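Omission of a single protein chain aside, the complex is shown with its protein chains in their original locations.
Our next item is chain A:
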Amino acid sequence: MSAFSAIGDEREVAQDEFTPSIEPQPTWCPGCGDYGVLKALKGAMAELGKNPEEILLATGIGCSGKLNSYFDSYGFHTIHGRSLPVARAAKLANDGLEVIAAGGDGDGYGIGGNHFIHTARENHDMTYIVFNNEVFGLTKGQTSPTSPKGHKSKTQPNGNAKTPIRPLSMSLTAGASYVARTAAVNPNQAKEIIKEAIQHDGFSHVDFLTQCPTWNKDAKQYVPYIDIQDSEEYDFDVHDRRAAQDAMHETEDALYEGKVLTGRYFVDDERPSYQQEKRQRGELPEQPLAERYFEDGEWERSYDFIDRHA
């Protein structure tokens, strides 16, 4: 028997298997976009037939970070900005796991910005969902890295002097091999995009527009979206880095002008994941490392290497 028999255990999985048996009272406000992410994630996992116990969902801190309180799988609610380093190590150590990281725009693009750039650069085989509500939700509405210029909050009472970050362009430049944007108000697209992101072999970044009716009432996230894949006007090749870059610039500008464009922006199926790169160099064991601890195999000792290293 395998030590991790939940991994790869193929069967039909019902969506409500991801609902905790005692459903905690949600801490999310009524009308919060975060419910949309939860729903899309459950739908995607069920349709992909993922066993809840082969999934590790690592989150940061924020309203968004509560995701794994309402999604029943193995979960790690980490610290503000640090879901990515925890998640990618779990994937390296226990390769069979389906690893998802999630958090807010403050969490992912602010405090965790350094990890975001480097995880994308390394192209770790995992999915990263950023709940982009353009504010800090949990700490009560302060300006976030994606807040529009001029956005007023208690910490920027005269209006935000900073230009918002461009998350899609950033992850493309850093090296993510799958980049998409979707929105809570677009449930079908959201589910499809999360499915694709999970299936993609490499770092998948999904910028997920979520409305925060409590702190960001006039956000564009309420505005009807345009699905670029369904629109002839936005016909471009998602495998073409330059075309993707242009399309991203357009959507990143348009968002702050009141037009919401969502869809798949960049897919690179050729680039090997970090795991593949490491394995090629002999730096990642063939068998998932964690499995070894449950087997009766031989363990090397320092004594066997001492003449070479001491």
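Criterion: a residue touches a chain if its C-beta (ideal position, glycine included) is under 8 Å from a C-beta of that chain, and two chains touch if they have at least 3 such contacts; residues count from 1.
Here is the rule we use: contacts and distances are computed from a predicted model.
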Write down which listed name, "Type I-E CRISPR-associated protein Cse1/CasA", "MrpA C-terminal/MbhD domain-containing protein", "Cobalamin biosynthesis protein CbiX" or "2-oxoglutarate synthase subunit KorA", is the UniProt protein name of the chain that is not shown.
"2-oxoglutarate synthase subunit KorA"
Looking at A:W28, A:Y74 or A:Y128, which makes contact with the chain not pictured?
A:Y74
By the document's definition of touch, the residue of A:S64, A:N94 or A:S171 touching the omitted chain is A:N94
Taking the full complex into account, find the residue in A:E12, A:D218 or A:E283 that is in contact with the omitted chain.
A:E283
Suppose we count only contacts with the excluded chain; which residues of chain A make the list?
1, 3-7, 9, 20-22, 24, 52-54, 56, 58, 61, 66, 68-69, 72-79, 82, 85-94, 96-97, 114-115, 117-118, 278, 282-285, 287, 289-294, 299-303, 305-307, 309-310
